[in-house]
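With one protein chain removed, the remaining protein chains of the complex are shown where they sit.
Think of it as A, B and C in the order they're written, each chain with its own count starting at 1.
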Amino acid sequence: MQSEPSTPDHGLPGVERVPTDRLADLLDLGEHYRVVRAATEALCQGLSAEDQCIQSMPDASPTKWHLAHTTWFFENFLLAPRLGFRPFHPSFGYLFNSYYESVGPRYERPRRGLLSRPGIEVIHAYRRHVDQAMGELLEEPLAPESVALVALGINHEQQHQELILTDIAHAFWCNPLRPAYRAGESSIGAQEAEELRWFAWPEGIHAVGTDGSGFSFDNERPRHLAWVPEVELASRLVTCGEYLAFIDEGGYRRPELWLSDGWRTVKERGWAAPLYWELQESGWWQFTPGGMRPVAEAEPVAHVSLYEADAYARWAGARLPSEEEWERAAAGAPVSGNLAEQGRFHPAPAPPARDRPAQLFGDLWEWTRSSYGAYPGYRPAPGALGEYNGKFMCNQMVLRGGSCATPASHLRASYRNFFPPDARWQLSGIRLAKEPTWT
Amino acid sequence: MQSEPSTPDHGLPGVERVPTDRLADLLDLGEHYRVVRAATEALCQGLSAEDQCIQSMPDASPTKWHLAHTTWFFENFLLAPRLGFRPFHPSFGYLFNSYYESVGPRYERPRRGLLSRPGIEVIHAYRRHVDQAMGELLEEPLAPESVALVALGINHEQQHQELILTDIAHAFWCNPLRPAYRAGESSIGAQEAEELRWFAWPEGIHAVGTDGSGFSFDNERPRHLAWVPEVELASRLVTCGEYLAFIDEGGYRRPELWLSDGWRTVKERGWAAPLYWELQESGWWQFTPGGMRPVAEAEPVAHVSLYEADAYARWAGARLPSEEEWERAAAGAPVSGNLAEQGRFHPAPAPPARDRPAQLFGDLWEWTRSSYGAYPGYRPAPGALGEYNGKFMCNQMVLRGGSCATPASHLRASYRNFFPPDARWQLSGIRLAKEPTWT
Amino acid sequence: MQSEPSTPDHGLPGVERVPTDRLADLLDLGEHYRVVRAATEALCQGLSAEDQCIQSMPDASPTKWHLAHTTWFFENFLLAPRLGFRPFHPSFGYLFNSYYESVGPRYERPRRGLLSRPGIEVIHAYRRHVDQAMGELLEEPLAPESVALVALGINHEQQHQELILTDIAHAFWCNPLRPAYRAGESSIGAQEAEELRWFAWPEGIHAVGTDGSGFSFDNERPRHLAWVPEVELASRLVTCGEYLAFIDEGGYRRPELWLSDGWRTVKERGWAAPLYWELQESGWWQFTPGGMRPVAEAEPVAHVSLYEADAYARWAGARLPSEEEWERAAAGAPVSGNLAEQGRFHPAPAPPARDRPAQLFGDLWEWTRSSYGAYPGYRPAPGALGEYNGKFMCNQMVLRGGSCATPASHLRASYRNFFPPDARWQLSGIRLAKEPTWT
Partner (left out) sequence: MQSEPSTPDHGLPGVERVPTDRLADLLDLGEHYRVVRAATEALCQGLSAEDQCIQSMPDASPTKWHLAHTTWFFENFLLAPRLGFRPFHPSFGYLFNSYYESVGPRYERPRRGLLSRPGIEVIHAYRRHVDQAMGELLEEPLAPESVALVALGINHEQQHQELILTDIAHAFWCNPLRPAYRAGESSIGAQEAEELRWFAWPEGIHAVGTDGSGFSFDNERPRHLAWVPEVELASRLVTCGEYLAFIDEGGYRRPELWLSDGWRTVKERGWAAPLYWELQESGWWQFTPGGMRPVAEAEPVAHVSLYEADAYARWAGARLPSEEEWERAAAGAPVSGNLAEQGRFHPAPAPPARDRPAQLFGDLWEWTRSSYGAYPGYRPAPGALGEYNGKFMCNQMVLRGGSCATPASHLRASYRNFFPPDARWQLSGIRLAKEPTWT
């Protein structure tokens, strides 16, 4: 990095202006690129060529497609604009564009599982080819826009790392053989759950959104003020044991606990427990990265939809937190916990909460009551990258905090994840909130 | 009204605590009941028995069903709990319950158009029967809970008055004969549209929700503080002429203007103009209460979805207002304009805006960027009436301000209407907002 | 009738060549027209305007639509080609064309229930208008082609008479009030069912199709030879009592009894009994023209699909007859029995069978194992009337014999009715056949 950034806010979705005193960080961009790309491929070890080809539902994608799409992202946004560029394959732009209308037409999402060709070995050659060219690019002096794009591409790839894990889990769940992703990885902890306590915050004005100290997505910007009411947040995530009580008391059969759309969904899809739970003769079992095993009561309940999280909270006399309430609680907390680096890929019982709630980062994404929308003053980037986040700001709900499949370097207090309220295949869980005045 | 309310906040969804100094208003409750009930029936004049029987889509209901359901509301919530009550017909609770799960099973919504029996004359007998009993009830001293319920029932009936109009419009639109609801009611004004100006507000804390001075729904409560950013609001609604420019410049063919769900909807349903518009040889025509006639450029564009409102705003370099921004602008404004009392039932060109934006009340409901959710501290009422509003707080967007089919006595600045983002058959329109810093 | 037919076989779907010695019959054409038209309207007595407007499923049509469509048939095919013709209403050709692609576009079938306008009184005016013009036409000397068309129109109207009854039955069934079409019309006979016996036929060549002695549809032509195997036919229709045994022995839960498509249909639609049957605390009840009443065991089982008829036959160690086997058995039998003229509109217990099987005509249409197809040498008429029968010769099964809602003058041994194998709302029942060699 030799040239100083001249346009402090260039409007790219992936990066905040880079202050001069953080230029040192950028020297590590090439290393960060290599580490993240390698981490993606490490996730695929143990998966066969067939495993990496299948797609179990329109919302999920084949492993192979994730490997190619993240590569296309670098090829299309970093390499393609360069002089003398030749794409690895003329059809890959069509095959591996996810949703960028501005870039051109694309292969239909629900049919990604039909792409037996290109084979996995061609996909790996594609990765090598782009890694080579990116390696050359990263040795050159880069304009700030390019730095921002590389950082965006790295964070984009980290998002797909988590999707590789959640998508293959769903695919394996659809197979009656219930194959294990990694044998022995998710044994049951023996301990009991920590007692649930409440942490209180007074009402007041709070600054929400990125503090500008590092990478952020455009949907975390601009930082702005919000009036946040007084609230109490639970000291840990809701556990499987607590959720079992909800089930046992007829939670899935009582319409008064549910949002109207939630109740319709419960009936239409026959929901009676979280995704990946199965009632066997010996009780409830659960599908984990290590295969089927009994539900562990001290672990956080995972793979619930917003509808289930909301109904559980109502049953428990509480509610879900807003994203501002959550962010205020997480501000200043270290990004540590049961994250992807642990390699467990399954939520763990909460540690004791001390000066703040436990499990704010890691374990499970926490559903909030906040609909995903634009912050005041939000403007998406011009061009295709403006489609990265902005066009999804309707019919989705915000989740916060990251999961056991999220890399630590990918997270921060202002991070906003989002999914439709009926989504269950993500690593999503429940943190309760309540009004201080409630009994 | 002789007894003083003992429980100031009894939690019913329909009514704020009734202060002692407003008891006089309640003396008029009986009269208000009679006026509103008669207004409902007046809307049906000119409709045949067959007209009042049909249902053009699952979201709409037959006129006859509205007439019966509003009556059932009074029967079920006011009369049924009383000693010696006998329902008018044992099946009407099943047939005319709309969505109250707690009350019991109900007839499927999409099949309401199959109810040729009970005939319209039976429905009128049902109304007479309940009106008679309600008349007796309203002459007695009433507990505050009952007063609140009557007020809720009256406001509920007013909501269905508007639905009667929007539902029959859709039914007539589905008939190739395109019958007029009322001949000659919606002639085209000759004037040109007022020039669009912008009104600015600074950022600051604002109190949002009912001020407690009269009836309100539970979703307007509790009044709470919110930080509202600085914003500019347009002086009037977007006109048909302006919307035509959007169409002419390819608005419905440019994905970059649309939310992702919006663009998918445009393609799946083949949208190319607002609902009720039809391209004829001589240009765009529009279906109105008076039948088909050319689009009038000075009139506000109506029958657009949130998706279209959002896309138009993006095309125009603006955005939609949040509901808090809208409410701040409307606070203190008189509830007057082109409302149901005018009997026009079609939006009119805006009058000049003086000290505040024009058309805040009446003409068209204004889509906001706000997802419909609970205010901080919101708690729905216990029992069936808790289903009135709360269970819909997901996947819907807030509209504000009332329309040309809304009675004046039904509205206030804190009023929150809500519909899914793809709904077009309501009298919905567009008011633009923008960030002051935008060029 | 003064001119002699010059083209003995003019290919119209509705009429065989008219031999000179049968011209006398044609003198009664006008009278026949008036009787049939009046019979249609008599069926609507007791139905309200709303009853006549509703459509309970895409396969059914509103009463009002039947009244108009049969009228349009005469207007379009007889009156429209005449000099100086002016249609009653310019849109009625669009609204009331059923399926004639050659005539022009038409209103979508599933939305016929939305046509509150034209009102029932306008439909009656339309009928009067066309009857007037037809009356004039029928007093003139007619070319044989016109005679054929009038005869076709009359038979077409008779088909819709039966549909009026089956469609309003289905509409009333969808109403939880279960209104009676005609009170008291279908009381339960007290008698027991006649014992089931078998009538045998030897194999041999048989002439199939119209014998040319009167009106026939084009699908009954040309008369041709077929080799018909030896077979035994049951002496009467399967009774409700026999069908109850099939239900009680798990008939709807045993896949080995069903055609593959039938079993899938059973599971998808949750079939567990014939249409219009309902299990109440006191046993099985049935919806009849007189309303709900207990199933009568001696009556023929009605409202079964081909799939159910086939499964029942398999369970009973028998099979369904082919249409040729049926026609051979019915050849020469008088067209008499429980037909529309009885006004019962519900099947009755079989009378004793003497020299041939009972109930061949009337009571219920009998499903055959024969797929509906063209006879050898079949050619549809040129033009729109060629669409009357020919284009449906795929994916439908032949039914024979007429029902209690079919006029006697509409039937003959060669008559071919046809419906898809999953249709249940017609008056369809089961006659068993078996191979003589089966034990």
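Everything that follows uses one rule, which is that contacts are C-beta pairs under 8 Å (C-beta built on N, C-alpha and C of every residue); 3 or more make two chains touch, one makes a residue touch a chain.
Everything numeric in this text was worked out from a predicted model, so none of it was measured.
Participant: Quick one: jot down which shown chains the absent chain touches.
Facilitator: In the entire complex, chains touched by the missing one are A, C.
Participant: Hey, which of C:82, C:128, C:269 or C:391 is the one touching the hidden chain?
Facilitator: In the full complex, the listed residue that touches the missing chain is C:391.
Participant: I'm checking contacts with the chain that's been left out. Which of A:30, A:87 or A:119 qualifies?
Facilitator: A:119
Participant: Quick one: which of C:135, C:255 or C:294 touches the chain that's been left out?
Facilitator: Final answer for the missing-chain contact: C:255.
Participant: For a quick check of understanding: of A:53, A:68 or A:381, which residue touches the chain that isn't displayed?
Facilitator: A:53
Participant: Touching residues of subunit A against the unshown chain: what are they?
Facilitator: These residues of subunit A touch the chain that is not shown: 48-51, 53-54, 56, 91, 94-95, 107, 111, 113-120, 171, 174-177, 179.
Participant: Which parts of subunit C are in contact with the chain that was left out?
Facilitator: Those residues of subunit C that touch the unshown chain are 99, 101-102, 203, 205, 224-227, 229, 255-256, 258-263, 306-307, 310, 319, 322, 369-371, 373-374, 376-377, 379, 386-387, 391-395, 421, 435, 437.
Going forward, only the chains that are shown with their structure count from here on.
Participant: Removing subunit B only, and moving nothing else, give me the connected sets of chains.
Facilitator: Without subunit B, and with every other chain where it sits, the touching chains cluster as A | C.
Participant: As a quick test, compute the distance in whole Å between the mean CA positions of subunit A and subunit C.
Facilitator: 60
Participant: Centre to centre, by mean C-alpha position, how many angstrom separate subunit B and subunit C?
Facilitator: Computed value for the inter-centroid distance: 48 Å.
Participant: Roughly how many whole angstrom separate the Cα centroids of subunit A and subunit B?
Facilitator: Roughly 37 Å separates the two chain centres.
Participant: Where does subunit B touch two or more other chains at once, residue-wise?
Facilitator: Not one residue in subunit B touches at least two other chains.
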